[in-house]
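Pasting in a structure now, in structure tokens, and then I'll have a few things to ask.
All protein chains but one are shown at their positions in the complex.
Naming follows writing order (A, B, C, D and E), and every chain is counted from residue 1.
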Amino acid sequence: MRLGVCPQPFYRGGFAAALDAIAGFGLAGLELPVDAHSPFVDLQALLDGGAEPLLRQLAQRGLALSAVSIHQEGQLLLGPHHADTDGIFAGTPAQKVAYATQRLCLAADVAQRLGVATVVGFVGCEDYTRFFPWPATDGWERMLPVFRERMLPVLDHFARRGVVFAQEPHPKQIVYNTETARESIALLDGHPAWGFNLDPANLLLAGVDPVVFVAEVGDRIRHVHGKDGELVAHHAARSGLLAHGPWDRRDRGFRFRVPGWGDVPWRRLITELVLAGYDGWIAIEHEDPTFGPRDGIQKAIDVLRPLLPNEPRQARWW
Amino acid sequence: MRLGVCPQPFYRGGFAAALDAIAGFGLAGLELPVDAHSPFVDLQALLDGGAEPLLRQLAQRGLALSAVSIHQEGQLLLGPHHADTDGIFAGTPAQKVAYATQRLCLAADVAQRLGVATVVGFVGCEDYTRFFPWPATDGWERMLPVFRERMLPVLDHFARRGVVFAQEPHPKQIVYNTETARESIALLDGHPAWGFNLDPANLLLAGVDPVVFVAEVGDRIRHVHGKDGELVAHHAARSGLLAHGPWDRRDRGFRFRVPGWGDVPWRRLITELVLAGYDGWIAIEHEDPTFGPRDGIQKAIDVLRPLLPNEPRQARWW
Amino acid sequence: MRLGVCPQPFYRGGFAAALDAIAGFGLAGLELPVDAHSPFVDLQALLDGGAEPLLRQLAQRGLALSAVSIHQEGQLLLGPHHADTDGIFAGTPAQKVAYATQRLCLAADVAQRLGVATVVGFVGCEDYTRFFPWPATDGWERMLPVFRERMLPVLDHFARRGVVFAQEPHPKQIVYNTETARESIALLDGHPAWGFNLDPANLLLAGVDPVVFVAEVGDRIRHVHGKDGELVAHHAARSGLLAHGPWDRRDRGFRFRVPGWGDVPWRRLITELVLAGYDGWIAIEHEDPTFGPRDGIQKAIDVLRPLLPNEPRQARWW
Amino acid sequence: MRLGVCPQPFYRGGFAAALDAIAGFGLAGLELPVDAHSPFVDLQALLDGGAEPLLRQLAQRGLALSAVSIHQEGQLLLGPHHADTDGIFAGTPAQKVAYATQRLCLAADVAQRLGVATVVGFVGCEDYTRFFPWPATDGWERMLPVFRERMLPVLDHFARRGVVFAQEPHPKQIVYNTETARESIALLDGHPAWGFNLDPANLLLAGVDPVVFVAEVGDRIRHVHGKDGELVAHHAARSGLLAHGPWDRRDRGFRFRVPGWGDVPWRRLITELVLAGYDGWIAIEHEDPTFGPRDGIQKAIDVLRPLLPNEPRQARWW
Amino acid sequence: MRLGVCPQPFYRGGFAAALDAIAGFGLAGLELPVDAHSPFVDLQALLDGGAEPLLRQLAQRGLALSAVSIHQEGQLLLGPHHADTDGIFAGTPAQKVAYATQRLCLAADVAQRLGVATVVGFVGCEDYTRFFPWPATDGWERMLPVFRERMLPVLDHFARRGVVFAQEPHPKQIVYNTETARESIALLDGHPAWGFNLDPANLLLAGVDPVVFVAEVGDRIRHVHGKDGELVAHHAARSGLLAHGPWDRRDRGFRFRVPGWGDVPWRRLITELVLAGYDGWIAIEHEDPTFGPRDGIQKAIDVLRPLLPNEPRQARWW
Partner (left out) sequence: MRLGVCPQPFYRGGFAAALDAIAGFGLAGLELPVDAHSPFVDLQALLDGGAEPLLRQLAQRGLALSAVSIHQEGQLLLGPHHADTDGIFAGTPAQKVAYATQRLCLAADVAQRLGVATVVGFVGCEDYTRFFPWPATDGWERMLPVFRERMLPVLDHFARRGVVFAQEPHPKQIVYNTETARESIALLDGHPAWGFNLDPANLLLAGVDPVVFVAEVGDRIRHVHGKDGELVAHHAARSGLLAHGPWDRRDRGFRFRVPGWGDVPWRRLITELVLAGYDGWIAIEHEDPTFGPRDGIQKAIDVLRPLLPNEPRQARWW
């Protein structure tokens, strides 16, 4: 497996400085965000000749792209379509759906142009609270055909580009735990362009074990986030798993952490990824409100690097 | 404390039969649902002379009312106001809010008429997923002034009737854990007509410890539900705390149970209620998909009855 | 579900006294051992006219038979065939196999004659230590075709008698945990006369969760033993799960217990049996070395009786 | 085993009323405090002819004495001898030692007179904080010869009376955990009049497992207290095991409870007592600050009675 | 945060050698003991011109002082004043109090002279066993005014010197857990010269979570000890938290350890220190009876160094 990074902690210094920093940490590459808000690249410009210079910038530093990412705009495919997503794209629900569809397809185009096999991102969920069957008992089930209807054409486009869309299980997504991941594969008829970006911290937020996610749908995992989540032991009894409010609230019951500082069982997770045949990227995603940007990335590397396998398994020798 | 019941398991046999059955279990009373869908009573009819015959029916069997309840219509006060609540009342969001306001106030009126000190129920939440601060970082906070604005007039009406509204912390409510309960008290300026209906199973669904809820806001608890919740040990790793779909799905990661069959630490909870000075009702709410209606209630009684205190604490004698 | 008992604690007083005692405990029936060593019945005599008087003895006391049992002689089908089983039947391995085959079939005959649907018992294992793949890596696998070859004719005989053979997962059996139970069903082509007698304490000895056994192969469970097992907390660290020597050794790391005094999660187990549609017997098996015979049975009843369901589940009413 | 009670909860109503109440609970007897502060009996008066009337009072109600107890005055044998014990007996350290010696011996006399085999109580500890070897590294060890010197004559007196002194392991005693219990036996040369009154809740306060106490020194247990202790789960992280201040402080990290409401593993404890051959009394000691006197005793009985053995173990029958 | 050390493991080699060794480990500084028994410095000599040469010795090696420490003599302020403290200073209780007062004030003087902001130490406790409210129910409370009376003048002296006294919560101190820490702040009217030296291992000995200590009184933490404590898993059931006797006894239930080898959750602790705004020293205190002096310090460094933050937190960038 190779160790990469999500470059958001370096947004403030410009793209070249970000690449320098990433190479300076000894990392092998990065996940490239192509949402319209990305300060680093412009999706359309990449398609209009910008891909090659970018690849040269990477090559000069010995870096590679682990994936192209599109979380914000992808969210609009299923919603929510109320005011909370106006900051991404303002419009009617139908306009938001159309925009998301278009941007997802462009992301596939740019991934192909950049020689990247995977687009990671979100597709959203109209109303995620429907997991709880009240007041409408069939709220969740009513959303499923809509998901199928909107997603299949997008995936067909991805297939034509030779790229896989790797949905990141996460709160407010139609896929947020192991059961909904399996459900999505069935709904999409096992479409070959449908995969997952395993972010184990997000799965903790649904109360599930990310290792079991790998055991059950590991053959669909196309990308992995090196992110951890901490159920804060001394606040959890009152604040709980579903703590609300700002990420840097001191007494939050749950917070995202860099790997090794939360509850993800990394040795078990990496072992199960090995057993599932995964040999791709782990991109460190630093959203830990307790560490500065460089501190967090360095600590993540310190924890993860010694755990990664460097050679294939062999038949029993004993 | 006194042991009562929520009468939904007896809906199919008519009100008189329900009362007979409740008395037959040796229970002391019941929580009376006054939503429009209630098969037992009509809210307006109770105000138009129906209260007294109902009280006589109860008295004949030695039963009392632990509370009046209004969950469905109360939900409309804050929402969600999309299609999922049309089954409760179809209309625009504004119409739904108006209807909820009116029905909540009528519930206070009927409680007063019936000599009941507490109305338990829901007030809803426009979008409960906003606990997670993405895509809008301030989604939750934007809902809070609306809650205050709509709730205060209702509470003033309650205060005029000498009745307390006891919000039941629950998913899809503006109050769903200990932190939001404290937040609500502050938002409502500590309004004396604002209290809580402690349903410990609902709190488990937020990952919090119901005992801590009592320790922190116990002086606002006006009613307690005898309901349990089970994080199903052999399914939780894959299905999680936020399991979706029908309650009777066999491999669900979480299900409601009758007391003693789930994870609520009843001895700790009752001890903390004693320490908080609570000496009111525990109304068994049987929503356990694994037991028939009578089995569930009997098992709940078997578990809870020996745990209830029957005399006041005394000063140290040793 | 109905509560019965395995009658070994009453062996010393004769059959009639045993039946009186069982009825005196308010139990509904018993499991009838038909091994040659049984002091209560003679298998051949039952087939030669003894069945009807026995059924009358039961009927006079309102008792029924939960199953016919044959553990000792069944063990000889697969072994071990060395000296340890000479006390059951002395002979060559081939003679032991032939004897076991004959006795198992006679047990089916007598079950049919007694109107009992299930024969519970053992079929043994030539060398149970082969679960550990050393010194022969394929030791376990080599035993499987033999099991199939010997068991299928027996099961065909059972099928002709309308009786199911319920193998009790247990150490020294070809089925001792959930995985081997599934393996056995596949090896026997899902033979309809093949089922299981769930003894949850035995499964603890393999380190597995009996609730998962029910979740996975619950539709094959034909009988249940009310027995518990205790990993003795203060001795386990040194004596372990595989403690050796006499059952009444004081510092044993594991001992069998009556229900409620060990580690079996009875509420979870009974819930999962309900979900699997099981509505048969739980026969208390008292092999607890810390309680006298009557004490143990009474305590088992005290624990189990309040947990059993008395009516079917119903569709959701809330 | 037989179930008795420590009568302090009944102090306020007089001795006859206390005995009536105890018999009314169906208990078999009581532990009789003979400290000078006891409102029920006067030690000297019992020796001067008061024993027989008392035994008649008991016999009329079918009650027996489980033990004579002397906790307060016994404490003075080793101390502390500063102001904290002036309420028991004011004097110089030497006078306090002499008083304790005399009163302990009189307790043996009265036990003999009453036909009671056991005196339970304390012998104190000059400075219990010396368990921690700072500032004096040998503080604890320096106290041991003093204990031996003062205790042996008392025990010789007990032996002459045919009575055993059962020290109750407890904070502020020279015996407070399993290690100090073994140490005491060795220091006293295994004196036959030296035994223990097992109060499992006290042992929790030293962080030890009372079941291990039984496993290691069970043959010296002469009396058992039915008392529980609760490490209060939601306060322990801040208040701890060594919580200070009044017992009824609401946020205390540790509190005494009636059996079944704390952390004592009663089934394991009673099993180990059986294995140790203990067949004596369990005297419920109700010092639970959350229950009234009758509530607490009734709940203790509800928990303990079904757990007690009623017949001896037998050799293996299976 | 900066990593320092308590120099006791180097006492045998002289001060210069100790400083060389500390610098050789790459540590940034040390805590300087000024008790009369210190083999390194003489308190009075430091005030009489010795401070500057000492500072030069440090500067030559790039070392700094994390704090001045005075544990032995500070203990005499509150006691115990019996023989156990005669080794520190022999005298009447009043003389011991006077001596402690004088030495504490001199420690403040020397800290000012050395440019050190913090004096860490003990102030003792007359009788620490009074946490348990028996035989005197108000024993603890009676000690509190004495603490206030003796401590306030000392703190006023500290304030005049611009130095904070950081009490180390520990057994046999008036502050030994989170509750008594809060109590002390209130008793001292929140005196600005009153702070804490957080030694997480000491807090384990009271059964409390050191992370909660930081969460509650983190703004008063002025110094931190890098020390761990191990509740020895295989001895705790019999020896307990309050194990007595020599530190190197092999079967002790609790022992001090170097960081990472005990039960202190270092990642949680450092995270909470960050959230509390602590950016000072962690001084490794090696009192681990299982490692030699250099082994223990090296292992402590290996564990702690990678965990320390090296840059400030930043506002959310994602």
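Following the convention adopted for this analysis, a residue touches a chain if its C-beta (ideal position, glycine included) is under 8 Å from a C-beta of that chain, and two chains touch if they have at least 3 such contacts.
In this text the structure is predicted, and so the values were computed from the model without any measurement.
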Specify the residue from the set A:A36, A:A98 or A:V274 that touches the hidden chain. A:V274
Sites on subunit E contacted by the missing partner chain, in the whole complex: 8-9, 11-12, 233-235, 246-248, 250-251, 260-261, 287, 289-295, 298-299, 302
Extract the touching residues of subunit C with respect to the undisplayed chain. 72, 75, 80, 82-85, 87-88, 127-137, 139-141, 171-172, 176-180, 205-209, 211-213, 216, 231, 236-247, 253
Over the whole complex, note the residues of subunit A touching the chain we left out. 209, 211-212, 215, 265, 267-268, 271-272, 274-275, 306-307, 309-318
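In this section, only the chains that are shown with their structure count from here on.
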Farthest CA centroid from subunit C: chain E
What angle, rounded to the nearest 5°, describes the rotation that places the Cα atoms of subunit C on subunit E? 180
Dist(centroid_CA(subunit A), centroid_CA(subunit C)) in Å evaluates to 50
Any idea how many Å lie between the Cα centroids of subunit A and subunit E? 45
How many angstrom lie between the centres of subunit A and subunit D, each centre taken as the mean Cα position? 62
Specify, in ascending order, the residues of subunit A that touch 2 or more different other chains. 234, 237, 246-247
